[in-house]
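The structure appears below as structure tokens.
As you look at this complex, bear in mind that one protein chain is not there, while each of the others sits in place.
Each chain gets a letter, A and B, in the order it is written, and its residues are counted from 1.
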Amino acid sequence: MDLLNLENPVFVTYAIAASLMVVKVMGQGWMTVHRMLKVGGGWASPEDLRTGLINKNPDPSQLNTNDYVDRSRRIHRNDLENIPAFWIAGLLFVLADPALLSAQLLLYGFVAVRLAHFLAYATKQSHEIRATFYTLGSLIVIYMALHMIWVTII
Amino acid sequence: MDLLNLENPVFVTYAIAASLMVVKVMGQGWMTVHRMLKVGGGWASPEDLRTGLINKNPDPSQLNTNDYVDRSRRIHRNDLENIPAFWIAGLLFVLADPALLSAQLLLYGFVAVRLAHFLAYATKQSHEIRATFYTLGSLIVIYMALHMIWVTII
Partner (left out) sequence: MDLLNLENPVFVTYAIAASLMVVKVMGQGWMTVHRMLKVGGGWASPEDLRTGLINKNPDPSQLNTNDYVDRSRRIHRNDLENIPAFWIAGLLFVLADPALLSAQLLLYGFVAVRLAHFLAYATKQSHEIRATFYTLGSLIVIYMALHMIWVTII
């Protein structure tokens, strides 16, 4: 039975959730670019101090860490610590052929809590709020991985 | 022929190995959290200095780099440099329909050497020991990717 096709509503759920997370991760890179251009700083490499279209008035201080830019990089790093694991755990979850409702709750639930985590981080909410959304997302991914291990054992 | 199903023992091997690595990566995030809470420091963001359940006695030094916490972050970064590539190289390896024994050796072998790498890093073993386990894991992933390229050519 081939489960990875668009006739399978569980796969469609996964495909939408995983694609939204792709756009999220790639968009985070663009948020960093936007912030670097806006403040004209937070650059990563010495050669970024050359005069050019991107940098019209180079200054060594542009290589300093800038919290406005670095915040976007930290969000990005947190994404990379969670979302690739979600992609593969979710794919394996689809291949374990779960009930549609549980797939929707877990997969769309992950998208929702990661969006909430992004908003909490970007708007500098207290650690407790950010940690709550992180925890929920992390538990969803761990649950899906353990579910696959469980299914292979029974 | 659909190879991604639980009737295929090569896929089951992959599903277990990939799921264990999901738990490993997500668990590394929790090890960082645990260490941050234990030492009450190594925080990442200025807003983490607000008083709250997580941080009852804020102090600016809590944002300094703390090796105990940063070690867990370095292990995590090393995981992210290796495990997502393993997930996709392993999936492609399954789709190349290899012999079960070679799949078991490579996929469970990767899990074993990454676990050994984690233990060597967490307990501050010499660079040579950590590097050996890193090398074995890296070679397994590269081998699986080259195998897929080879299979598509012949």
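One rule holds in what follows: a residue touches a chain if its C-beta (ideal position, glycine included) is under 8 Å from a C-beta of that chain, and two chains touch if they have at least 3 such contacts.
Owing to the predicted nature of the structure, the values given are computational and were not obtained by experimental measurement.
Student: Could you list which residues of subunit B touch the chain missing from the display?
Tutor: Subunit B touches the missing chain through residues 1-4, 67, 71, 74, 80-82, 84-85, 88-89, 91-92, 95-96, 121, 124-128, 131, 134, 138, 141-142, 144-146, 148-149, 151-152.
Student: Please output the residues of subunit A touching the missing chain, sorted low to high.
Tutor: 2, 4-6, 11-12, 15-16, 18-20, 22-23, 25-30, 33, 43-48, 50, 52-55, 76, 80, 84, 87, 91
The rule is short, and it goes like this: only the chains that are shown with their structure count from here on.
Student: Return the distance between the CA-based centres of subunit A and subunit B, expressed in whole Å.
Tutor: Result: the chain centres lie 17 Å from each other.
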